[in-house]
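Every protein chain but one is kept in place in this view of the complex.
Now for subunit A:
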């Protein structure tokens, strides 16, 4: 019934021609493709299409009219939607599908297709009206969205796994660490405790978490000084460092605990929390004390026979016949030198042990600095008359320090100067005031040392490679000197060049004006 010439067709005998023209114009103005198929003809051919249908499909009207609309599916024949469509048409029902169609140029487009049957008075289907919308962009967007969602979900899964992994990793570290750890909130309530804490104090998680630190056990942590320090952590960010608590703890008895506490440096949910690490150092301290005691006893026991040897040597010297040979005399002199060296070594061993365990006792008193230096220099002059030790300058200052330790440093620097400058007999000692410090320099004109040696010379057991060949030793003398000067808030340093000798200098803070007369 296509009247071809003007796209008009007869829908109803009653319809006025102008009405139909108006309807046709309306359909052509639509963005949706509209087709009408004739169900009474074989294969349900398209008998009408509007302008939009041509635009959507790319086909022109002459390619469309008379064809079954399956041409839009091209070779893509196995879609589920096609079966739905075929069944609805066969049964004369309406349906809505989204189906893949192909434009004339072969491009895929997603067609949102609504098919509605038109029935005659007898209820028989005469036509189908098809409304088509190109929803490719929407389908693409939906597809992209789905894909993004999948990607996102995958990422979230991966991140969650990673987080779980790192959480498990961290907690395994925290649980493995051989130090009791507590996390506290700003009111010092325990938020969490690690396994080692529970094991150390033989307590359960239930009697620990949720309680205030100061209420734990038999109030072992309720110490005014510790409270003061902990209160300052959050506002000032000052950590509690190496706070020792010796206490008779429930279940475990008398122990020495070492406490360190820090503010947790996170924002968000971990903000304003305190990490408290508690270490049982009872055994370590006992071992240190035992080692110290052992070395004290050992050095005492070694010195006793040494005293006797020295005594007998001196008695023999006193009984030396006047006509004793020069060789005899000098051999005797050497015995004395080696007795002194052995004595110094014993002393150094004890010093190193005490420095390492932090048990270096200082007997601090005010003394006349210049007199102490003069005495040390005189002592060395008497021992080593072969060298010319010049003492220059004066400070007039007094110093509050352990005089025997400072004298030990001066003596050590002097004996080094003598030892490492065998070909030069000249040694200069300079003392001076430098701001609020006194400064001592011991200058020799001997071997000097390389830059590498200068850097390491104050390290424990360090021996310069060249030095070790010519002058065997333990490498602890300067280490001890450095530690002694550090203990007195001064500094010890060296300036030296190979072949040009060395200058060892140290500074010490001067004492303030004497309080009593």
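The criterion applied here is as follows: a contact is a pair of C-beta atoms (placed from the backbone, for glycine too) under 8 Å apart; a residue touches a chain by one contact, two chains touch by 3 or more; residues count from 1.
We adopt the following convention: contacts and distances are computed from a predicted model.
Asker: The chain dropped from view, which UniProt name applies: "Oxidoreductase", "Cytochrome c-type biogenesis protein", "Response regulatory domain-containing protein" or "ABC transporter ATP-binding protein"?
Answerer: Per the UniProt record, the undisplayed chain of the complex is "Response regulatory domain-containing protein".
Asker: Quick one: say which of A:147, A:160, A:308 or A:388 touches the chain that got left out.
Answerer: Touches the omitted chain: A:308.
Asker: Can you tell me which of A:174, A:281 or A:339 touches the chain that was removed from the display?
Answerer: Answer from the full complex: A:339 touches the omitted chain.
Asker: Which residue, A:271, A:284, A:300 or A:500, contacts the hidden chain when the whole complex is considered?
Answerer: A:300
Asker: Just checking the interface: what residues of subunit A touch the absent partner chain?
Answerer: Touching the chain left out of view, subunit A contributes residues 296, 299-300, 303-312, 314-315, 318, 339, 343, 347, 350, 361, 363, 404.
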